[in-house]
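Only one protein chain is missing from this complex, and each of the others stays in its spot.
Here is chain A:
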Amino acid sequence: MRQRPNYLAGLASLCWLVLIGLPVYVMLGASFQSQSDFGDTGPLGWPAHFTFHNFVYDFQNGFGRYFLNTLVVTVSVVAIVVVLVPPLAFAIVRGIGRRSTRSVFRLFLLGLAVPAQAVIVPMFYVMSEVGLYDNLIGVILPTAAFCLPVCALILTGTMREIAPELFEAMTVDGASTHRVFFQLVVPLSRGGLSTIVVFSALQAWNGFLFPLVLTQSESSKVITLGLYNFRTQYGTNVPGLLAAVLMSTVPILLVYLFARRALIQGLMGVGGK
């Protein structure tokens, strides 16, 4: 009874496909044509003469620096998350003190409801006070902190799936807590670990709000901020702008090609946000 094609939903999904494809098509088309050609053919035209001039132009205007900064932020945020969350999730799932670990878990669940927008004013105040304003470290720390609730939720879910018998077997053999963690918990949580890596990387790569209010100078700009500035300063150079947008999305699309499963689970993690 469910085999009969569903024409209504099928039609809706085709319309949706066109709507998703349109901006992607315009982005690709515009990135590879000169500004004057773009003006002639309009946004929906396909380039007659392919050119890489826009990409060169972007690099001449600091794109390389932005790219490097974003990479530093992303790698650092992922590193912090990967170091902090597994022991936390282990303690929540297997901890001795039932009451204390439960209240820790509750704190992180509560944290899910706190939007980053709510804390930008005090964050600016704190980072100026401790001298981390306009410093990438000042961006990395809060970005990592706001990844923690979702990542903790994802990883505790994964660790709860580990059969209790395995823990018992290891303790009977006299394994220490550290050995249980490194030889049992970590290897068996690989799926969840890759999900939190992808999730936090995506959050860091696409982050805009913290860099916007916590950095200022050209040398500490990340890509998203660079795009924003680029738009306000050279708003008329649409091909140059769209080429930069294209370059900013390429790494994510590559990850999507190779790690689709982990990424989709990571995005469902955003669902918890």
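As a convention for this text, contacts are C-beta pairs under 8 Å (C-beta built on N, C-alpha and C of every residue); 3 or more make two chains touch, one makes a residue touch a chain; residues count from 1.
In this text, contacts and distances are computed from a predicted model.
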Name per UniProt, for the chain absent here [options: "Iron complex transport system ATP-binding protein", "Methionine biosynthesis MetW", "Aromatic ring-hydroxylating dioxygenase subunit alpha" or "ABC transporter"]: "ABC transporter"
Hidden-chain contact residue, picked from the options A:Leu136, A:Val180, A:Val197 or A:Ala262: A:Val180
Residue of A:Val85, A:Leu136, A:Leu193 or A:Ala262 touching the missing chain in the full complex: A:Val85
Chain A residues touching the omitted chain (full complex): 1-2, 4, 6, 8-10, 12-13, 16-17, 19-24, 26-27, 30, 38-39, 42-44, 80, 83-85, 87-88, 90-92, 94-97, 100-101, 104, 107-108, 111, 113-115, 117-126, 128, 141-142, 144-146, 148-149, 152, 164-165, 167-168, 170-172, 175-177, 179-181, 202, 205-209, 213, 224, 227-228, 231, 236, 238, 241-242, 245, 248-249, 252-253, 256, 260, 263-264, 267-268, 270-271, 273
